[in-house]
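Down below is the structure, laid out as structure tokens.
Of the protein chains in this complex, all but one are displayed in their positions.
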Amino acid sequence: MARILFFGRLRDVAGCAALELEQCGADLGALRDLLTRDNAALGAALRDQSVRVAVNQEMVAHDASLEGAREIAFMPPLSGG
Amino acid sequence: MARILFFGRLRDVAGCAALELEQCGADLGALRDLLTRDNAALGAALRDQSVRVAVNQEMVAHDASLEGAREIAFMPPLSGG
Amino acid sequence: MQIRITPDRFAPEQELAMFLGDGREDAGACATFTGLCRGGAVRWLELEHYPGFTEARIAAIAERVAEARKLLDLRIVHRTGRIAPGEAIVFVAALAPHRSEAFAAVEALMDYLKTDAPFWKREMRETGAAWIEPTAQDITRRARHKETR
Partner (left out) sequence: MQIRITPDRFAPEQELAMFLGDGREDAGACATFTGLCRGGAVRWLELEHYPGFTEARIAAIAERVAEARKLLDLRIVHRTGRIAPGEAIVFVAALAPHRSEAFAAVEALMDYLKTDAPFWKREMRETGAAWIEPTAQDITRRARHKETR
């Protein structure tokens, strides 16, 4: 069981802020394929190089393994201040 | 009649914050000579290149004329903040 | 060091009062920055963060800046949620023995917050909503500070 979080404009594309998945796949590539199945626009948006990913609140590479992943966050370019 | 002001460490050397002079000389060189007569240390201190001079509250060069001078200020290096 | 992410309005002057309240005698310099919500075409801003993650990331960067600049104290307050024109979005204050470190720390932290802290900002305009992303200038400015990389 894993929780997928979408922030900023990715939330608009996903149509929700969070998803609960029984199976999220072995790695981020597999998860993106899974999310693309129902929403092609979301798949494309998640593949953008500007999107950062955190697994269990740690930053990871775009092809990271999802072993032990409980929370996966997709983050478009950040902007505070 | 002119008022001569000494600031910062020049006041310590002059021994006073202000002097009133009937005649202050034609230019700054003459005034410095006049002030040196009674106080050699003050003459040397006033000739230091780091000392700035204002006449009637306007910055002037070290050899400025004192025509119309009512207030002559000798200022050692400045430091606020 | 205090880092606060809050949905509530805050007053920069109260933050400064609390920050300087201790009155340490080894401090010679306090630099601050307050980011304000501009009006005009913008009716309000919406700021979102990633609870837990955002705080942890900012704390890690803040500690590095505090160490690199030998700060005596540091405060960061960042609003989330709906922010109206004229309201403060962010307040950063740095206390140091001398001014160059205090200025450098506040600038480095602001450049970081603008480009790399986990916040997402949306401007609500008459014409609709627009997500705001860092400008090329923001990214160039940020690259100046090795301690926030």
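For reference, chains read A, B and C in written order, and residue numbers begin at 1 within each chain.
Throughout what follows, contacts are C-beta pairs under 8 Å (C-beta built on N, C-alpha and C of every residue); 3 or more make two chains touch, one makes a residue touch a chain.
Only a predicted model underlies this, so the values are computations on that prediction, with no experimental measurement involved.
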In the full complex, displayed partners of the excluded chain: B, C
Of C:Ala17, C:Ala60, C:Ala129 or C:Ala143, the residue in touch with the unshown chain: C:Ala17
Sole contact to the chain not displayed, among C:Arg9, C:Lys70, C:Arg99 or C:Arg125: C:Arg99
Missing-chain contacts mapped onto chain C: 11-14, 16-17, 20, 23-40, 85-86, 97, 99-100, 102-103, 106-107, 110, 141
Residue ranges of chain B at the interface with the undisplayed chain: 5, 7-9, 54, 57, 73, 75-81
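Simple rule for what comes next: only the chains that are shown with their structure count from here on.
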Averaged-CA centre spacing for the pair chain B and chain A, given as whole angstrom: 74
Centroid distance [mean C-alpha coordinates] between chain C and chain B, Å: 49
Inter-centroid spacing, chain C versus chain A (mean Cα positions, whole Å): 27
